[in-house]
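For chain A:
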Amino acid sequence: MDPLKNIESLAYFSPEIILVVFAAAVIILDLLVKNRESEKVAYLSLVGLGCSLAAILITNSLNGSKEPISLFFGMIRLDGFAVFFKILLLMATTATILFSLRSEELDAKLKGEYYALLLAITFGMFLMASSTNLLMIFISLETVSLTSYILAGFLTHSPRSSEAAFKYITYGAVASGTMLFGLSMLFGMAGTGDLTQISSQIAAVLASGGVSSLGVLIAITFVLAGIGYKIASVPFHMWSPDVYEGAPIPITAFLSVASKAAGFALFLRFFHTGFGTPEIMQSIDWRLLLAIVSALTMTVGNLAALPQQNVKRLLAYSSIAHGGYLLMGAVLLTPEGLAAILFYLIVYLFMNLGAFYVVVLIANEAGSEMIDGYRGLATRAPLVAGAMAIFLFSLTGIPPLAGFFGKWVLFYAVIGEGLYWLAFVGLLNSVVSLYYYARIVKAMYFETAEDPNSLSFSNGTFALLSVFAVPTIFIGLLNIFYTLSDKITLQ
Partner candidate 1 sequence: MVVPLISIILLCPLAAFAIFALFGLAKRSFPRQDYLSTAAMLVALCCSLLLLQDVVSNPEPLTIEWLSLGDISFSMGFYLDSVTVIMLIVVTLVSSLVHIFSIGYMHGDPRYPRFFAFLSLFSFSMLFLVVSDNLLGIYIGWELVGLCSYLLIGFWFEKDSAANACKKAFLTTRVGDVGMFIGMMMLFNQFKTLSLYGTDGIFTRIADPVFFTGDTAGIVWLSIAGILIFCGAVGKSAQVPLHTWLPDAMEGPTPVSALIHAATMVAAGVYLVARMFPILTPTSSLVIAYVGGITALVAATIAIVRFDIKRVLAYSTVSQLGYMMLAIGAGSYVAGLFHLTTHAFFKALLFLGSGSVIHAFHAMHAHHDDEHTESEEHEHDDQGLVHDHGSEIPPDQDMRNMGGLRRKMPITFITMLVATLSISGVPFIFSGFWSKDAILGGVLGQAMASSSPHYYILFGMALLAAGITAFYMFRLIFMTFFGEPRNQEMHNMAHESR
Partner candidate 2 sequence: MEFTLKTFIFYGFALITIGSALAVVTVRNIVHAAFALMVTLFGVAGLYVFLQADFLAATQVIVYVGGILVLILFGVMMTSGRLEMRIHIERGQLLLGGCISIALLMLLLTVIANTPAWENLTDDGTQLAPTTKRIGELILNEKFLLPFEVVSVLLLVALIGAALISRKEVRD
């Protein structure tokens, strides 16, 4: 189908429009309500997210043929892949807003701007998941990045939040600049910015000898700097521990899940649609490069996580490692690999957000982000400790928790392509990761607290906790989530 023109596209663009409208509405409402009632703003933004979800479902059903549609002259594309990520991102944002409502660290700061920024960044991520044009890719990435910088530095009275923002933007700006340079090179080689055409164009010039494979590889590497930065892959991961540690916990959770998911959406679309064709693969096998990056990413993430004392920082490294696992799937270019990534992202969403939620709760109640602060949690707050243990073991990949099934589909896909070495590295990393996750469990269960008073939480807290914990237990055991990804392809 030909790309739709601007006005025709608007209907399919409604989820994004709703987000922007609500972002504006949130800002306006913020001016109207008193400081005490700032929760209303949060609820409004939740409504916005809900409307957006409804719009996604409606537009999806509007498109009866389920064929991918190109919108706005091919700037973005609406397909199952994009829809999947949009829903995933909406869930992550919803969770983040709920976390923020309960986070004492953000309490004084909860202004309309905060929620507006969250809506805006979701908007940017939607675009990341659906961009099919080099310019759109860059703009959406920048939208997300800029908003992330602001959110990371949102606690202006906290030095470490500012520091996080500073490091984030320093690394981020260089990375995006590098990426833009790479994009310009690709643009110069292909003569077009349209991702769908780039593939055939580059293949043509490669075949005619107009471009050396080295040149394409360098360009890809430059682009990878930007995307790799977003998904925190080695060697563009340096920012992430500092930023994760410094940023407010809900934002850390958001960055580690949503930002990473959006990054992977972009990554997959860019590499699969743009450079995954057999013609290109013939001359440039960038997969080996990525496989090595993937192996390094998980190894570095896991090894660096081992000695950490700060749970937030530990989870930051853990999320680097998980990025590495996900990259394995991205290397493959097979439907199995794609399905594995999608499934893993669902699982990762629940278990990682759940873990961060517990971090929020403990930071609120026990006032500590350090592992020592988790001592004796099993007796002080048995349910929270139990949920945390579930999340952590799921992150490790222990059956019957969902994390295991996520890893299972990933390794299955990897081995299916014959990359035994990569699977081995990944699996050994899982074993290593057990050690540091278990340290938190050890503190919670095997050690006794200095302050034996039990912590009390509201029923809402437990409800939200179970929203994450229950899927973490059951997703893998149910049939439906495996078949879900059958419908989503990138070709």
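With respect to how the candidates were assembled, all candidates are chains of the complex that A comes from, given by their letters.
We adopt the following convention: a contact is a pair of C-beta atoms (placed from the backbone, for glycine too) under 8 Å apart; a residue touches a chain by one contact, two chains touch by 3 or more; residues count from 1.
These figures come from a predicted structure and were not determined experimentally.
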Complex partner of chain A (touching, any copy) among 1 or 2: 2
Residue ranges of chain A in contact with candidate 2 within the complex: 6, 9, 20, 23, 27, 71-73, 75-76, 108, 113, 116-117, 120, 123-124, 127, 135-136, 139-140, 142-143, 146-147, 149-150, 153-154, 156-157, 162, 165, 185, 188-189, 205, 209-212, 214-215, 218
